[in-house]
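Please read through the structure below; I'll follow up with questions.
Here the complex is missing a single protein chain, while all its other protein chains stay put.
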Amino acid sequence: MMDMSNPAVASAAAPRAVAAGPTKIGIDNLEFFYGKNRALHGVTFDIPSGAITAIIGPSGCGKSTLLRTINRIFELYPEQRATGAIMLDGRNVLDRNYNLSDLRSRVGMVFQKPTPFALSIFDNIAFPLKHYERLTRAEAHERVETSLRQAALWDEVKDKLNVSALSLSGGQQQRLCIARTLAVQPEIVLLDEPTSALDPISTAKIEELLLEQCENFTFVIVTHNLQQAARLAHRTAFMLNGELVEVGDRERMFVNPRDSRTRDYVTGRFG
Amino acid sequence: MNPIVRNRQIVNGIVLVTATAATLFSLFWLVWILWTTVSQGAAAFAPSLFTKMTPPPGETGGLLNAFFGSAVMILLAVVIGTPIGVMAGTYLAEFSRGSRVAGVIRFINDILLSAPSIVIGLFVYELVVRQVGHFSGYAGGLALAIILLPVVVRTSDEALRLVPNQVREAALALGLPRWKVTTKVVYRAGSTAIITGILLAVARISGETAPLLFTALNNQYWTANLATPMANVPVVIFQYAMSPYDSWHALAWAGALVVTAFVLTLSIVVRLFFRQRTPR
Partner (left out) sequence: MPAVDIETAAAVAGDRGTGAPTLRRRPVAGASTPPGDRLFGWLTASAAYFVLILLLGIAVSMAYGGRLAFETFGWQFITGRDWDAVARKFGAFIPIYGTLVSSAIAMLIAIPTSLGIAIFLAEVAPRWLRGPIGIAVELLAAIPSIIYGMWGLFVFAPVMAKYVEPWLNDHLGPLPILGPLFTGPPIGIGMLTAGIILGIMTIPFIASVMRDVFQAVPPTLRESAFALGATPWEVVRKVTLPYTSSAVVGATFLGLGRALGETMAVTFVLGNAHDFSKSLLMPGNSIAAAIANEFTEADSDIYLSSLIALGFVLFVVTFIVLALAKLMLVRIGRNAGTKG
């Protein structure tokens, strides 16, 4: 692993101010259980709006678990449950009464492995879109184009919108999934290692698109790539063994971590 | 060579040769039966098979009404059995994670899958024919549907369980309700396997005779009225083969050839193209 305190690396990205908009998501004393197994221990921290928050930490520390509680996707599995509070604009999304469809329309998610549906490229985006809005054919087309452009995929697929999405390359599929997520205009987008299965060029494209779009969305990205976190994130949270160890801006996390465990991790002294 | 090792080798050789012989033994029957069907059927084959109705003894004719009746009843079975079967498979694969009931239903479904088809015929007789007072194409289609159903339940259950959860998660994460996720996304992802199951089920019911004997019965004439007894290839083959007339025997063989060719072609094509195993 690279030494992130190396000034050369640190200065690779342009300097930036501490980007902390008002709190979008307030996570409070979150516990998560896989059956009897506890995977999160009292996680508490805030995610600012209109910024990129990165979650880092060694494998198995609970990063994915944390993301999966925010949009309650874990509820697909009856044996999994979460306690504590995740406040989204002042309401606890873990509340039973919180409308799931509403929650998920506000909190989109992109997974590690591309998950295109067995539909055409166009329908991959238009189908979820039509669930929310009544659109004419032309409007739908326009929205599809917009989101494909946002995801930097338009030029590559504009001539084959009716081709099966499964025929795209892995990197293209992932950008399609991002486009699909952006198309329904969520406020928050959760990304779980979105580039870990991709080549450097596709990765660069996706990073670019996150930076371009971060003014329109609140991004929460899990990544194993510390440079990526350093390049992208306004705020970074470090997790270890289901606990949140430290959270702060890039300067604090990569140059001057307060917790020795964070320092060990970002300097690569960790396993 | 060490005599113990040699003896072991000899025993091994005998067993493996026997195993090979057992395989050849079963292939021998396959070839014999197919050869008989093809040669007898081809000898009796004529275009009039598809243009004329089933004849009285001694006269020439064809099996047009029987082919039509079979097609209609198979179609009816698919129309009735497929939606219920796919829905039941959906429940098992999508909505009953880890529940006991699902285990029981799978168990019962597997038994239904192997239940004697003549009992299904009796059941439909009791349920429909006796209540209505006469045999009918509807009753025949229903009996076939009951035979098709468990095959479809089984294959769609398995097909849907093969769809990775990531697909469901990705669709749910977009805020889509579960039913849309299932019908638009998960079905799509599992469609090949589900269709395979339906085609194999069709192959299975195409040759079924016993359940039609006292539901659709038979009809010497053309009818498109499902409320009346209906001719169908398997029962015609049965009656003609059991009859003392050579002309009827010939027609029975021709019908047998068509049915066998249809069923085997369907089975082979489905297997080659979709690479899935037959449930039975």
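Think of it as A and B in the order they're written, each chain with its own count starting at 1.
Convention: a contact is a pair of C-beta atoms (placed from the backbone, for glycine too) under 8 Å apart; a residue touches a chain by one contact, two chains touch by 3 or more.
Keep in mind it's a predicted model, so treat the numbers as computed, not measured.
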{"item": "Among B:V153, B:A173, B:A193 or B:A231, the residue in touch with the chain that has been omitted", "value": "B:V153"}
{"item": "Listed residues B:F107, B:Y221 or B:F273, member touching the removed chain", "value": "B:F107"}
{"item": "Interface residues of subunit B (partner: the chain not displayed)", "value": "8-9, 11-12, 15-16, 18-23, 25-27, 29-30, 32-34, 36-37, 40, 83-85, 87-88, 90-92, 94-96, 101-102, 104-105, 107-120, 122-123, 125-127, 146, 149-150, 153-154, 158, 175-180, 182-183, 203-204, 206-210, 213-214, 217, 234, 237-238, 241-242, 249, 252-253, 256, 259-260, 263-264, 267-268, 271, 277-280"}
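Quick note on the criterion: only the chains that are shown with their structure count from here on.
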{"item": "For subunit A paired with subunit B, centre-to-centre distance based on mean C-alpha positions, whole Å", "value": "48"}
{"item": "Subunit A-facing residues of subunit B, complex", "value": "97-98, 165-177, 180, 184-185, 188-189, 191"}
{"item": "Residues on subunit A engaged by subunit B in the complex (per definition of touch)", "value": "71, 73, 76-79, 100-105, 108-109, 111, 113, 115, 117-119, 127-128, 131-132, 177, 180-181, 184"}
